[in-house]
Structure formats: C-alpha cells, structure tokens
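Selected chains only, in their assembly positions.
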Amino acid sequence: MIPVGIVGFSGYSGAELENLLSHHPHVEPVLLEHREAEDRARPLNYQGPRRLAFSPGNGLALVFLATPPEVSTELTPGLLDAGTKVIDLSGAFRLGTVENYQRWYKETHPRPDLLAEAVYGLPEFCRAAVPGKRLISNPGCYPTAANLALRPLLEAGVIDRKAGIVCDAKSGVSGAGRKPSLKTSFVEVTENLSAYSVLEHRHVPEILRTSGLDESELSFTAQLLPIERGILETIYFRTMNDVDLIQIYVDRYRDEPFLRIYPQGKFPDLRAVARTNFCDIGVQHDAKTRRAVVVVAIDNLVKGAAGMAVQNMNLALGFPETTGLL
Amino acid sequence: MIPVGIVGFSGYSGAELENLLSHHPHVEPVLLEHREAEDRARPLNYQGPRRLAFSPGNGLALVFLATPPEVSTELTPGLLDAGTKVIDLSGAFRLGTVENYQRWYKETHPRPDLLAEAVYGLPEFCRAAVPGKRLISNPGCYPTAANLALRPLLEAGVIDRKAGIVCDAKSGVSGAGRKPSLKTSFVEVTENLSAYSVLEHRHVPEILRTSGLDESELSFTAQLLPIERGILETIYFRTMNDVDLIQIYVDRYRDEPFLRIYPQGKFPDLRAVARTNFCDIGVQHDAKTRRAVVVVAIDNLVKGAAGMAVQNMNLALGFPETTGLL
C-alpha cells in the first residue's frame, strides 16, 4: 500500500477523500494535521488512518490539499520541492492567469510559475496530460458539471453561442465547506432556497477558461439547496440545427466509465449520483423552435471534488483510472 | 360574517384557504364535504369551521373550488346557476380555448362557454375586471410568479424577446397536491432535486396566453425542491438597452401592497415570502453584455393559490383588497 497524504481531512471534501482512499486497493490515506478543526465523537474501538503532523518532508509520493486557496498556495511549493506530487482541490491553480486570480480571489497570486505549470485535471478532456505532471489542479464542482455537459456540444458546434447559454446551478450545502456560518446554519437553509453570486460566481471564469466560452455567452446563477450534497445544473441554449443531442453525448462518452446519458424524456436526479463518481446527463430538445435543455447531475463531493481527485491520483500514480471508484 | 364555502378543504390549498379565512374579519369559512380525504387527528376541544355536505343549493354567496380540474368543471355550472360566485383554483378555466385545454389536460372541455366567460384573476393586472364577474379563474402558481416578474418588463419593451427568455422554476412539494404518490414520498424527495415536465409543463401555455409571449420565446423547466412550500423562479433574458430594471419594477408596483422589490445586489429567498401573500423580486443586470437575471419568490400556497384567491374574493365581495392578508 502506497501512503498518500490528505491535508484538510476534517473538511467535507477531505473526509470524502479519507473515505474513498480507505477503500482503495493500492493506496493508504495518511491524515496530515495542519490547522485541523474539531473531530467527531469516536467509538472506543475506532481505528482511523494514520495521522502525522504536516511537513513537506513527510516523504509521501502524493498529497491532496483539501484546503482554502491561500493554504494551498502556501503549502504547495514546499511539497513540490520535496518531490511530492500535489493534487490541489482549491481554486488556487485553476484560473490560468494572475489577472484572473487577482480579480476573482481578491489576492495577488504568490506563485505565477506554478499557476502556469499546473494541469487542469478534468480527465475526460485531458487524460493524457496528467500522468507526467507534479501539480494537478482539481476542477471546481460547478465547472465540472458544466464542462461535462457543454463541451461535447461545443466541440460538435451545435450550440448557437450568440443566443447565449444559461446555466442555472443548484448545490447542496456541503459545497460551502464545514466552517460554521449563518448562511449555512440549519435554520437558515431548511425549507428555503436562495440564489447567490448571481452572474458573479468565481466559478464562472473557470468555466469560461476551460470551455472556451466568452463572458457574454454564458449566464450562470448558483442556488443553495436544503440538502447535504449534490449539484444539478439546468442548462438552456438554442441549437444551430436539428441535431440529435443525445447521440452526440453517447458518441463522445462511449468509453467514459463515469458518464451516463439518459434516454429521451428521462432526466437524472441527485439521488442517481449521490455518493458516486458518476456524471449523469439528460436532454430535451424542441427541434421546431431550436430550444434545448440539458440536465446534468453530479455529487459535488465525489465527481465534483474527492472522486475526481482520486481519478487524477490513479492517472498520476499509474493505476487504472477507475480504481476504487466503482 | 358572510359564510363562504370551500370545496377541497382537505388538500393543501384548501387547508390554506381555511386558515386564511378563519382570520378574515368579514367572512366565515364553511367546509363543503365532497369526496374529502382523511382528516388529521384533532384534540377533544377542537372547534373548526362549520361543515356541510356540498350542494349547489347551499345558498352561499361565494364558493372556492380547491379541486382537480375535472371536479371544478363538474361543480361550477350548478353553483353559478344557483347564483353562487365561484373562484376556481384549478386549471379548468385558465387556458382560454378548448384547443389549449384539450392539448394540455387531455380532455374535452365540457363547457366552452364558461371557459370563455371566466376572468383570469391576477389582480395586479386585471383588478377592474374582477368585481362584476361570477366565475374567477385563480392563476396557477408558476404563472403567477412568472407574470409578476415578466409583465412589467414586457410592457416596458426592454426584453430582447428574440434572444429568448429562460424561466428556471423550483417548487416545494405541496404544489403537487396531497394525494400520495411515489414522486412525492418523503424518501424519494429528501436530499434530492429532480427536474420534471422539461419544456412541457402545462403551466407554460398559461404563461404564454397571459403574458403574450409565444412558444419559441420561452423555455421553462420545473424542479421539485425538498421543502414543503415556496416557488422560486430564476429568469434569464437579454435587455434591449441599458435600462434600470429595478426602477421599472419600482414604478410599476409602487401602489401594489403585495409586491416587494429588492435593492441592487440583494435577492429574495423563500423564507422571505413563506406564509405571506408577498411576491418578492430581485434583479441583476450586466449592462455591458445585456444579460439580466430576475429572481422572483412566492409562497405557492398563498400568493400562488389561496392568498391570491382571497385577494380575488375581496375584490368580488367589495372588501379592501388586502383584507385578511397582511
């Protein structure tokens, strides 16, 4: 068993990583303590993974950073210098340019060189690029769903981009992290639905950069669902002509183990993907008026975070890509 | 106290009507029994409203039908013949034409004359037309939110209709009624979100007819939220020019007691309108790219059903429109 580290294991993505790696046949998770939050109550006979104080010198082949962006930029250089591969789950290395980072994260990026070096780890679209890299930037949850839904159609050229694309996104509360706040308190969230970051979400520039869309072509709004986990995006656009959208997905994703396409008239819901690494897609197309709707669902903590990170780890360490994920 | 009847009082809209009318200063609800479903457990000293077996001859000035459309079309003629005014909360009299009704409700409308006679009771846009009428068709929940959000902008001519309007709607489960079904079972709904009637909801023709939009201009999808009540619609469109959308709403709704507009950067959530007759509206507009988002929230059982019905009753019986609703 190869030991791999998790920094930020007490957060929701970190805990999901611990869970997935504990069932992985070839690696063993090691919890790296670094400003960790309070533990859960544990039974007397609880035996969790090994724990170590974080240090770049832990000598691990690979470390996951399930940390805020400012912690990721702080810890990454030392790890890379020590020869440890890094899979970063934050937004620290996703936006490509220092200008983008400055605008959306309101901070100067301390390591533009690493920003440029990082590979954006969306295996379905960059599988070959991951293995050699030492720094993998794990995609954001909303952009993962949006890219997996939009890119096959953009590549096929069937979307009328001038008419604009609407992505109405809904997420469970775990996407906001484990740090207590009024916005994620039970009483504020239950029996409620609220829109936030309307047209201004920091995941928008990530979607634009990775999909090739430009700002005027995409309207994106996020909404907070009263559930623990799951992202559902309802994507609206107009088609250029009378194409079979389902067939485009089926062809593009024929060999993808984590992509599932629904038959005409059927749509995925969040239960279908909960606690899985699947990304499910359903399509409605009114050929007469060229209006189309794509419904895409993932588990934000799995395909949208920890599961994707394990997929990237499998690529980075040379295991079959689905190991520990089916 | 004027007695007014409720048929369908055991359903969710009917129960909300009973609740609202019990606090109304000028009328007294009378529960009219007609195929009613099972009662709740009641305390020994419970004293609810009077109950009568339904009959067109009950001699009431006004009856609310919180019933399925086929029951509404069955009961309405007798009531009208007996001189009783009817406020119907079903879709029986909303679609204007027999063709529309046939297409969306899969039944031949038995009384085209009444379909033509009924006034569509959205007081903010037809206040003057209600008082004289004997048959008021209470608007559907989704169309109420959509019309209150869209019509001021359509009237002002600021929406680029050719670019299309997207209405992404989310509703609490009470909107599906009280009849048990797998789709509304707790285990199927909790921790879930599902899209349904994608581009094909029977509320779409109602929105089109009442807003003046045509089918190619509007894409509408409904989604089932794991909450009891509330509708939030996120509406996307492009503007014709650099207008102040908030000001249009403020001007149009200045004297409307139930419409509330949010300041720039703020949006209503469902808690803001729960158990009220308010319709709350927030706006985001990116002037540079002409992209705009309107977030509109109502309580589907109040402004989207029973509250609106009481508003219509107040108009029909000559009380101040807000009586019993603030």
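For reference, chains read A and B in written order, and residue numbers begin at 1 within each chain.
Just so we're on the same page, contacts are C-beta pairs under 8 Å (C-beta built on N, C-alpha and C of every residue); 3 or more make two chains touch, one makes a residue touch a chain.
The structure presented is a predicted model; accordingly, all values stated were derived computationally and were not measured.
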Next on the checklist: Out of the whole homomeric complex, 2 chains are present here; how many copies are there altogether?
Outcome noted: 4
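To be clear about the criterion, only the chains that are shown with their structure count from here on.
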Checklist outcome for this item: When centres are defined as mean Cα positions, the distance from subunit A to subunit B in whole Å is 38
Next on the checklist: Touching residues of subunit B toward subunit A in the complex: what are they?
Outcome noted: 163-164, 166, 168, 170, 172, 188, 190-196, 198-200, 215-216, 219, 221, 223, 225-230, 232, 234, 236, 238, 267, 269-271, 274, 282, 284, 286, 288-289, 291, 293, 295
